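Excluded from the complex is one protein chain; the other protein chains are retained at their positions.
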Amino acid sequence: MSRRTRAAAVALLFTGACSIQHYQSTFSDAAVEVRQFNILFVIFLVICAIMYLAVIAFLVAGLVRRRRRLANVMEDGRHHESDPLLRTALIGWGVVVGTGLVGLAIASFIADRSMANAAASEKLSITLTANQWWWDVRYNSADSSKTLRTANELHLPVGVPVRIILNSNDVIHSFWVPSLAGKQDLIPGRQNDISITPTKIGIYRGQCAEYCGAQHAHMALVVNVDSYADFLKWWRHQLQPAPPPATPLALAGYNFVTGRNCSACHAIAGTPASGTVGPDLTHLASRRTIAAGTMPMGKGNLYGWVADPQSLKPGSKMPTIALEPDELHAVVAYLETLK
Amino acid sequence: MSSRFRASLLILGVAATALAACNREERHSRAKPIGETVPTGQSPDTIFPGSTTAQPLDARASLYDNNAPALSEGQFLYTRMNCVGCHSHGGGGMGVALMDDEWRYGGRLDQIAASIAEGRPNGMPAWRAKLTDDQIWKLAAYVRSLSGQPSKDVVNSRADAMSATSPATLTPREPVRSSDSAQQ
Amino acid sequence: MNEPPEVREEDERLAKEREKLARDGPQLKGAKLEARLERTWHRPPGILGWLATVDHKEIGRRYIVTALLFLAAGGFLALLMRLQLARPDSNLISAQRYNELFTMHGSTMMFLFAVPVMEGVAVYIIPLMLGTRSTAFPRLNAFSYYMYLFGGLLLWGAFALNIAPDIGWFAYTPLSGPQFSPGKRADIWAQMITFTEISALAAAVVLVCTILKTRAPGMTLARMPLFAWAMLVVAVMIIFSMPAVALASSMLISDRLVGTQFYNSWEHGDALLWQHLFWFFGHPEVYIIFLPATGFVSVIVETFCRRPVFAYPVVVLALVSTGILAFGLWVHHMFATGLPRVGYSFYTAASMTVAIPTALQIFCWLATMWDGRPRLQVPMLYVIGFIITFVIGGLTGVIIASVPLDLQLHDTYFIVAHFHYVLIGGAVFPLLGILTYWYPKITGRMMSDTLGKIGFWTIFLGFQLTFFPMHLSGLLGMPRRVYTYPAGLGLELPNLLSTIGAFVVASSVVLFVINGLVSLYRGAIAPANPWGATSLEWATSSPPPVYNFAHVPVVESRTPLWDIAGELPVVTGLRVDEKEILLTTVVAATPDLREPVPAASLWPFITSIAVAIFFIASIFSPWAVVFGAIPSAIAIIAWFWPKEMKREPEPVIT
Partner (left out) sequence: MIPAPRFTDSVADLPTHKFGPSSLTWWGIIGFMVIEGAAFGLAFAAYFFLMGHEQGWPPEGRQAPDVLAGTLFTILILLSEIPNTMIKKAAEKRDVPAIRMLMPLLVAIGAVLLVIRGFEFNSLNCRWTDDAYSSIIWALLLLHTTHILTDWVDTIVLWLLMRTNLGWDGRRLVDTDENCLYWRYVWLLWLPIYLMIYWVPRL
């Protein structure tokens, strides 16, 4: 259905809109929620299109119709008359519009209910805490040794309903992964949640959807929908502490990161670095992006980011640290080992 | 800076507002050039309580002492670096009170910055290794604001947190004792 | 009664005098009367007289021109934003500056253009349409203009001084609160709100009283022009909605300046309180902008289809019900905040219901075209453009009224597309049409028809090119208020198209301005009633004399000028040696009182200065509230102190 839905949606509104990559698009069928959105969207689109065409038809007819010699206009002194047919037409139009809207309201209500019900059965629970301008991710588990902290990246097993608990540390943000589900705000002092049941393995991009200050545009997160096996593999790997530095260069980096500025804000499991101000770095190098989707992960970007974050993401809380060249090499070398 | 601002305000209001606007609201997100450091004029061993030093005020102080974004970033660091742990919200506890008028190691912005960077006897750790100079200056600016030093229109009335102190916009400016004359 | 003898004598003397007072009428008419009225009504000359004027036409003109200037300024900011967004990962404009740009754009368009321009047009035309010589409370009218002007200058002055607000036109807490918006930017925004909202409230009171009390004899509510009905509804909506934003922004500024805790969730406050209050104002605001435009459409359709709008009672009911329903919708701006879902369904239903009256109105206009004989002159073209464009916006409105759909589309470019279709298609197109239509009445010259037609087609097509692709950007996952977007999401093309379209729109606006300026000197001289229209503003010369009408016209039908046989019935007997207007009863519009009109005065201007200093100073020190209030109070007392030291010669009738 939803593939046709998408096709229909596109055909109806924007021909050829689908010819590009969709990892941050509502034209998707990667989750139960977005599929329901697409079905409902097309229903609305069709009915609205019909109403629109009716209006335009009436407009055109009114402009081009050939008129009786005596029209109900001031020049013919009949401007207080009016065509009796129009009165019935008015009532008819009112009824049509009314029923159409009632129908849409009901459709919307049903979709809303069914989404709420889908939300009921939750298997995996994640706590997402928004900060200016990054996402703090915590996988909850009854067994505290199994709860794991990461940042700016979600891994979800396909087909498993997941409940994401949404908090904020500072201002209002909004969690939005268009290809999977609608948005939900993260509000300081309140707790919201959103349920997603991904149905398609793939990589999707989400982005903060509520204006949250200077770097609102650079507050993205990546969602990996994996097979259950791959998810468990990832999970177990993430639970590991960071590997000890192998090379002397990496060791130098390790000493700087754990002994100097970095550790004031960042935590790396298995090392003295335990700051909670910034994202957890334990498996930094295994992530796809740096600085909440500001740039793809890679040696070059790591160099750039560590050397001068403030010109790459002005206003971000990550300060520009005056690193000597050898320190910079060492730090990047160590961060790269955090696979 | 702030005194110059006031003077010029008397002379030429508009120009002054412009000046104020530029300096008080500008976010210096781009950090200072490499190599610049916090003043190290007084290292812990040469400092003893009540000492006054007649050095001129560090020029960089003017970048921070009446700059609203700098103060709020200082506030962010003050809570997130857990200064609250010892100094509470300025009232003091394990550490000295920061909102009163007494400054053992000088209440001037560069002196506070030095205290944060170098640490002080009886438990104040040195932050030079953990924070950048820019951060230290901002933190110092915030600490200085706890006793109402900066002009009222650059400070935050309150944080979005449990209210511990009366609004900074209403705290009276404490005189600065056992500091030096360069205080404005 | 029990007055002392000297008072009684005085009264008798005045009563005798009254017999001699000059009145208009058969014995005093034509050029002689006009000369007398001219002398009585003209304002003092010179710059002071210019500041002191209470003539609704002058004030209305200033309102319109100022608002159009702010439109141009806000539009320029939009162009800058489109330039930044033309390419992905563009570094043309910094994040901070971009955030200031969209905040300024939104605030300017909503508070400094859309609402004031509608008020301005109404302040100019309503008294003419109702056949009276002045608005009610002309001094309050002047005051409201100055407050508006100062509010605008405050915001743009701040922009020039690089302390522009950067919190969005909606200023959500806690981002706009003390901790996350250090400095004065947010305070300046909040005080700009205070200025504009006082101005809007004052104008609203003026309009309500004018419409209810100063209509020409015989203009019962059932004969009132639809534009007057629209403005009556709008004024009442302003009166009920503006206090919400006033309250919210006062709470915000007191949080920021004196440390109250309204929005601090750690001290029993709530960030959502702001959103409830703001949208309780913010949603009616949209209709406050849209309903006057429906009034414009009714006026244009009536004139250019040569017949009154079909089903007048239905249109009036539609206006009123829209005005009421508009207050039940605010939560549909908050679907993503996690309020109880069941409550949401109610707001979905309400949001859809409000589409019905609008649909009926649209039908009535189309039926009028069907039944009449449409003339496709420029104002009519704008009405056609309005219907084609606005209906799309209305229907996307129905789409986002649904909770599941809104959760996806909320805060995306789909919304940006939606409300520009509603506000530009629904309000700006009719505005341009009505300005073309009333231009001859205001200036005495016609606008160029060819330039007008070219202008219409460029703005119509440019608009579609700019905003239609935004539906797509939204569905492709582009959130609002981002200063840049990454490549590879398929956003490049739609954004580039939007940018190109934006410049087309800009060029056509420039064309409209050129047309307006050139026609001012070169345009054909306009007769009193160039379009053969029916409402009373066309029963006087173009431009109208300072006293509007030599005699107060009498209305005998819904289409007065179409139903008179050559001669316009009038009542006589108003004084010509003093400024005086005729008050009529609220429903039946039977003559009731002769109301003296206050003379031109500098006090409204001085008061507005005092209040402006008061507000701006209070940004910097709470004490200004105390010290600033005193001069303001003095100015207001001086304003209301009765000037006439001689007493009115009439007896009291209770």
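A, B and C are the chain letters, set down in written order, and residue numbers restart from 1 in every chain.
Definition applied: a residue touches a chain if its C-beta (ideal position, glycine included) is under 8 Å from a C-beta of that chain, and two chains touch if they have at least 3 such contacts.
Note that the structure is predicted; figures quoted are calculated from it, not measured.
Asker: Given the contact rule set out at the top, which of the displayed chains would the hidden chain touch in the full complex?
Answerer: In the entire complex, chains touched by the missing one are B, C.
Asker: Out of C:A95, C:A246, C:I400 or C:I616, which residue would touch the omitted chain in the full complex?
Answerer: Per the contact definition at the top, the residue touching the missing chain is C:A246.
Asker: With the missing chain put back, one of C:P116, C:G152 or C:G269 would touch it. Which one?
Answerer: C:G269
Asker: So one chain is hidden, and I want to know which residue out of C:L574, C:A589 or C:I606 touches that hidden chain in the complete assembly.
Answerer: Counting the whole complex, the residue in contact with the absent chain is C:L574.
Asker: At which residues does chain C meet the chain that is not included here?
Answerer: The list for chain C reads 1-3, 7, 10-11, 23, 25-26, 29, 136-137, 140, 201, 204-205, 208-209, 212-213, 239-240, 242-244, 246-247, 251, 254, 258-262, 264, 267-270, 273, 276-277, 280, 527-529, 539-541, 550-552, 554, 561, 564, 566-574, 582-583, 585-586, 591-596, 633, 637, 640-642, 645, 647-648, 650-654.
Asker: Just checking the interface: what residues of chain B touch the absent partner chain?
Answerer: These residues touch the chain not displayed: 158, 163, 166-167.
As a working rule, only the chains that are shown with their structure count from here on.
Asker: State the pair of chains with the top count of C-beta pairs in contact.
Answerer: By contact count, the leading interface is A-C.
Asker: Would you mind pulling out the distance in Å between where the CA atoms of chain B average out and where those of chain C do?
Answerer: Using C-alpha averages as centres, the distance is 48 Å.
Asker: Residues touching two or more other chains, restricted to chain B: which are they?
Answerer: 27, 160, in rising order.
Asker: Going by the touch rule set out above, which residues of chain A reach two or more other chains?
Answerer: 170, 188, 214, 314-315
Asker: Under the touch definition given earlier, write down the residues of chain A that touch chain C in their complex.
Answerer: Result: residues 13-14, 17, 20-27, 34, 36-37, 40-41, 44-45, 48, 51-52, 55-56, 58-59, 61-63, 65, 67, 71-75, 79-80, 82-83, 86-87, 89-90, 93-94, 97-98, 101, 104-105, 107-109, 111-112, 115-116, 132, 170-172, 174, 176, 178-179, 181-185, 187-190, 192-193, 205, 207-217, 293, 314-315 of chain A touch chain C.
Asker: Which of the residues in chain B end up touching chain A in this complex?
Answerer: 27, 29-31, 34-36, 76, 80-81, 129-135, 160
Asker: Along chain C, where are the residues that touch chain B in the complex?
Answerer: 96, 158, 161-163, 174, 177-180, 182-185, 255-259, 261, 264-267, 619-622
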